[in-house]
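The complex is shown incomplete by one protein chain, all other protein chains being positioned as in the whole.
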Amino acid sequence: MLPVSYYLIVSAIVFSIGVYGVMTLRSGIMIMMCVELMLNAANINLIAFASHFNQVNGHVFVLFSIALAAAEAAIGFAILMNIFRSNKNVNIDNINILRW
Amino acid sequence: MDFGSLAFLIVALPVLAFVLTLAFGNRLPNGGGHIPIVAIAMSFIISVLIFLQIYPNHGTVEQSAHWFSVLNVGIFIDPLAIVMLMMVTFVSLLIHIYALGYMSHDPGQTRYFAETALFTAAMLGVVLADNILQFFIAWELVGLCSYLLIGFWFRKPSAAAAAKKAFLTTRVGDVLFLAGIVILYFNMYTHVLPVVGGHETVYLLQFKTIFENLTLIPTDQLTIITLLFFGGAVGKSGQFPLHVWLPDAMEGPTTVSALIHAATMVTAGVYLVARTFPMFIAAPESLIIVALVGGFTALFASTMGLVMNDIKRVLAFSTISQLGYMMMGLGVGAIIGAEAVGFAMFHLINHAFFKACLFLCAGSVIHAVGTNDLREMGGLFGKMKITATTMLISSLALAGIGIPVSIGAIKLGTSGFVSKDAIILEGAYSYFAHGGVYGSLIFFFGVAAALLTSIYTFRLWFMAFTGKPRQERHAHEAPSTMTGPLIILATLALVFGALTFSPFIHYLETTYENEFFEEIDPNGYIHGLAERAGYHIPEHPIVHLDLAHDTLIMMLPVIAGLLGLAISWAIYHKRMFSVASIGNMRNPLFRILAKRYYQHEIFIELISLKFTYGVLALTSEFSDRKIVDGTIDAISSFFIGGAEVLKKIQTGVVQNYATATVLGVALIALVLSWGVI
Amino acid sequence: MSIVDFISQFAPEVILTIAALAIMLIGLGLEAKEKRALGYIAIISLVLGILIIVLRGAYELQLEGIIADSLTIDPMSQFFKLTFLLVSLIVVIASLKEYDNHPNQDEYYTLIMLGTIGMMVVASAVDIVTIFIGFELASISTYALAGFNKKDRSSMEAGIKYFIVGALSSALLLFGLSYLYGLSGGLTNISDIAEFFSANPTIIQSPFGIMALVLIVAGFGFKMALVPFHMWAPDTYQGAPTVISALLAAGSKKMAFVAAFRVLLIAMIAIKVDIAMVFTILAIITMTIGNVVALSQRSLKRMLAYSSVAQAGYISMVFVVMSPEALTGAVLYVMSHAFMKTGAFIAVAALGYMLLRENSSAKDVDHLDNFAGLGKRSPFLAFSIMIFLFALSGIPPTAGFVSKFILFYSVLEGGFVFLVTVAILNSALSLYYYARVVKYMYVLPPSSSERLALPKAYSLAILVALIGVLAIGIVPEPFVNWAASAANVLGL
Partner (left out) sequence: MDSVLSLILFIPLIGAALTLFTKTRESARMIALISSAVPLILTVIIYLQFNSGLAFLKFQFVEKISWISTLGINYHLGVDGVSMPLILLNAILCPLTIIYAWGENKQPNQFFALILVLQAGVFGVFMALDFFLFYIFWELTLIPLYFLISIWGGPNKDYAAIKFFIYTHVASLVMLLGIFALYFSTGVNTFEIPVLLQAFAGITSPEMRVAIFLALFFGFLVKMPTVPFHTWLPDAHVEAPTAGSVLLAGVLLKMGGYGLFRVLLPMIDGLGPYRSDIITLMAVLAVVSILYATFAALAQKDLKKMVAYSSVAHMGYVMLGAAAFNFMSVSGAMFQQFSHGLITAVLFMSVGVIQHSVHTRIISDLGGLADRMPKLAFLMMAGFMASLGLPAMSGFVAEFLVLTGSYLTLPVFALLAMVGIVATAGYHLWAMQRAMFGSYNEKLGEPHDLAFYEMIPMAILVLLIIFFGVYPAPVMDVFEYASTIIPGVM
């Protein structure tokens, strides 16, 4: 069995990729996917720890978080759909009528 | 009946008259002028009754009631006060009667009579006060009334300006006076209260309390206090250098000038020094300054009187000059003691008569010819005989013409002669003879001023009444309400001094010789105070001059007076030589006199406008707007400007927000790990 | 713990859940016009919930069984639930008119109900899993609500911005929680975690521990709108439907506070990490940026958003002071602010509604210029706005003053003179922009002299908020006592 630190390193990398993506990407879809990456990085952590400590609650946590992530994604896509309808694209860096 | 208990009416009646006149005067004939006349007449009667009651046993009237805090109100009538009371009520009464005629055509006569009633009341309040604060209060009200009366014709800008000047200038003195009171209170509080306090309520500012405990106060403190008091007197009595308001005060009706310059306001300063004379004598350095300032003013003012062409202005300068005499008379008390008060007060009373008369005569003349300018008058003698005669009599009194011999108690001479002679010879000369500081100088001031006084007085008379009429206007004699007072006053100016000299002086001496003062210092109260301050009052302070031995000295004032008369006669009546050759603006001496020593330039333009307004006021205003308030505005614009800058952070691009979030995380992590490590 | 017990203890949540489902189901069969009735269902359920909580008052109950590890009933939870319910009630009442004939009313009310439930769950949660679930429930509902006006570009923009930053923050939070979970050796209950860390302080002081802390702070900070996690807030509050801005500012924001109180205060107090330092900086920056930038705002909603940011700064001073008194103040402040902010937003919404009714193509209805002369056009509305704004700036006798009074005084009591001075100066600064609105309403002449008729629903909603603001201001005693007992729960 791999030591828990391996999982942590992987998750950290995944998380960082997600963060980088959120900060730099233009497309709303891509950003949402990056957020998913981040969430899953956390999930990796949780699973890793849960199995490491032989606890069940970590797994429960992950199940919840996956469900919530799905719900979140659903809402997100709904909003993006709206944006697509009016803007014909999902680039969100030019949505800035609200500022200052 | 104890008339003393009516003493409060002396003030209360004129106050009542003020209120009544103000309220109902408009509906009465003569603007309600009869109300103050009746009131003041009654005040006069009460004063006389009180005088008759207390005169035989040199008594006093004392009443006092708690006012508030540590202060009281009260009435204190002693010989000093009662003579003053009678004079003020009497002269004021005559002037009021005169004003009935003089002001009869003025639409504002109701206001006039109300204000003069209040003015009289305030002056009587000064006289009656039993403590220095009450004195000050009444003193200030006198100032207020003078402001109102000088500015009576307020539509005239010059009148409004003169009123302001009078009030402001006297206010300078008043502040000094107030400071004196404050410092006096401090000394009474720290030095006297521990001694006298405890057993009963002591009013620290009451004259009697002050006089009783003068020895407890350090001399140097007393010197400061009395000098400050004198500062007040300088303002009110028009002494150098605060005399500047007085000539301008002629902007009011002539009756007002008479009231201010003869009976009331200006004498208040002299009365102040007389009233607090024990304090001065306990700090004789101040008295010497009083004498010097007084003497100098007497001379200084008369030089300016020489060149004035406004009839009232000439009289104004003469007033200043005569007040200088009174001050000088008081000042020499440093050596001659309490007699000085008698001399000064005697001159004050006489001066009230003849100066009131002079002003009222001048009023008649102005009334008749419609101008103040002496150069436009002349030859009025034939048309206004009563006025001319009464004015001549009072001019003689002002110039101090008389013969220095006495028949029994009666001195031969006009009242001005009697009292001025007393100040110069028995006062100033005694002071000089006993080796008083600057004695010769003071004596010189007295004599020199007498000469100049005589010159300008008769210059005025000759220019007005003799020679050819220089104006076409038909002059006529005034009605009897106006001439009546003139005659009474002229009579008094002629004989009052001659008749009453020694009883008056003796009576006033008793001011400090009753049981109260004997209890304080059995060896002589005034003497004791002077001794304590290192000044010795001789056993017989007055040097008795003998006409046989000291002819020159004794004749000196008379000679000065006659010489002046002669010079005036020669120049202004006979026109022996033309004054135009020296009396023009090319002559620097003439210019400086005509410009009144440039006081206007110094006081108004330099001190008031350039320094107070130009420097102090504008600097304060500038710093207030730009610095103090500017700071506040700068803070506010800093934030509002900051808001405009800071809001730009909010770019509206969501990725930037995400970046900010991540950066925030990084920064917090940095802070936290820095805290840990 | 039997199911009956559970239902009775969590009756408000249960009622709300039932109501939410009922609204959703009934709504399927109703015409748009009839859907108005759904709002009344929501109102009834909320009023019921409020009544239950108020009647029970502040009490503490030791729960048993499996639920005990994740949920609790204590004065703190009840206080916050009451706050959330009141806010939702006000919002729903106002929405009756705002979404009068809207075809999707059923979804709208369901989302509000669900969001409220999420907040209430967080209020009771003592377990990081439960907290996260509640958080997400509330967040997801409000993402949808923020973008609810599909045809309105700014609502859409508000939604997406809120969503993206929110999702990012959720991810950060979850990541942080996962570390916390790992470091504690597999614990999820907050008090257990706290106990563990106070026994093993070195673990949390490791880089992982710090990372966990920072990420949790960021996750909560997003909802609390602390600078620099606040940037979504002005845009979202401005763009979202105004009544929803009220819900966001007064409800979901406060949810973050209760979570933060529980997690940060309980878990972190054991940790000897210098978190006070972080929050000192955050609090100062937050209140200052909030107030200063608010000075320049012309949109009232945006201004209120910045003011909300600033208020979060004040409240977060409690994390610096960490005393029961400070927590009392903070808790009271939460409720006061809920009333003030909801009231203010609803009032703005009412004006917007009235202006749009006059002229349906009107833009920027919350612009300051539209408030000119409001005192004449709608005296009650203007008066209420004035009270709300003065309350926000802490002028007596309002809730804002009492809670600020207690909060500031507790900060000073803790000896943080500098902090409280900054807060006080900020408070003074805030008066400027609040007073400006008042000036517009009462001083400037109205654009038209026509009086605006305020719909009853709005009046009622505003009245409830107004009563709340004044009640706390004038009779603070019961509120203070409840807040104090809530603060004692955490055992600081």
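In order of appearance the chains are A, B and C, and numbering begins at 1 in each one.
Assume a residue touches a chain if its C-beta (ideal position, glycine included) is under 8 Å from a C-beta of that chain, and two chains touch if they have at least 3 such contacts.
Please read all numbers here as calculations on a predicted model, not as lab measurements.
K.L.:
In the complete complex, the chain left out here touches which of the visible ones?
P.N.:
Displayed chains contacted by the hidden chain, ordered by label: B, C.
K.L.:
Hey, which of B:519, B:601, B:624 or B:644 is the one touching the hidden chain?
P.N.:
B:624
K.L.:
Of the residues B:61, B:178 or B:464, which one touches the chain left out of the display?
P.N.:
Going through B:61, B:178 or B:464 one by one, B:178 is the residue touching the chain not shown.
K.L.:
Would you mind spotting which of C:53, C:129, C:395 or C:489 touches the chain that isn't drawn?
P.N.:
Checking the options C:53, C:129, C:395 or C:489, the one contacting the hidden chain is C:395.
K.L.:
Give the residue, chosen from C:203, C:435 or C:471, that touches the chain omitted from the document.
P.N.:
That would be C:435, which touches the missing chain.
K.L.:
Identify the residues of chain C touching the omitted chain, counting contacts across the whole complex.
P.N.:
Residues in contact with the chain left out: 390, 395-397, 401-402, 405-406, 408-409, 412-413, 420-421, 424-425, 427-429, 431-432, 435-436, 438-439, 442-443, 476-477, 480-481, 484.
K.L.:
Residue by residue, what part of chain B touches the chain that was omitted?
P.N.:
These residues of chain B touch the chain that is not shown: 66-70, 133, 136-138, 140-141, 144, 147, 151, 154-157, 159-161, 163-164, 167-168, 171-172, 174-175, 178-179, 181-183, 185-186, 189-190, 608, 612-613, 616-621, 624, 628-629, 632, 636.
The rule we apply is simple: only the chains that are shown with their structure count from here on.
K.L.:
What pattern do the touching chains form: line, ring, star, complete or other?
P.N.:
complete
K.L.:
Can you check how far apart chain A and chain C are, centre to centre, with Cα atoms defining each centre and the answer in Å?
P.N.:
The separation of the two C-alpha centroids amounts to 25 Å.
K.L.:
Roughly how many whole angstrom separate the Cα centroids of chain A and chain B?
P.N.:
About 98 Å separates the centre of chain A from that of chain B.
K.L.:
If you average the CA atoms of chain B and of chain C, how many Å lie between those two points?
P.N.:
The mean C-alpha positions of chain B and chain C differ by 78 Å.
K.L.:
Can you pull out the residues of chain A that are in contact with at least two other chains?
P.N.:
Counting only residues that touch two or more other chains, chain A contributes 22, 31, 92, 95-99.
K.L.:
What residues in chain B touch two or more of the other chains?
P.N.:
Residues 647, 650, 652, 654, 658 of chain B touch two or more partner chains.
K.L.:
What residues of chain C sit close enough to touch chain A in their complex?
P.N.:
For this pair, the touching residues of chain C are 128-129, 132-133, 136-137, 139-140, 143-144, 147, 150, 153-154, 156-161, 163-164, 167-168, 170-172, 174-175, 177-179, 181-182, 185-186, 188, 234-235, 238-239.
K.L.:
Inside the complex, what are the residues of chain A that reach chain B?
P.N.:
19, 22-26, 31, 92-93, 95-100
K.L.:
Could you pull out which chain B residues touch chain C in their complex?
P.N.:
Listed in rising order, the residues are 639-640, 642-644, 646-647, 649-650, 652, 654, 656-658, 660-661, 663-665, 667-669, 671-673, 675-676.
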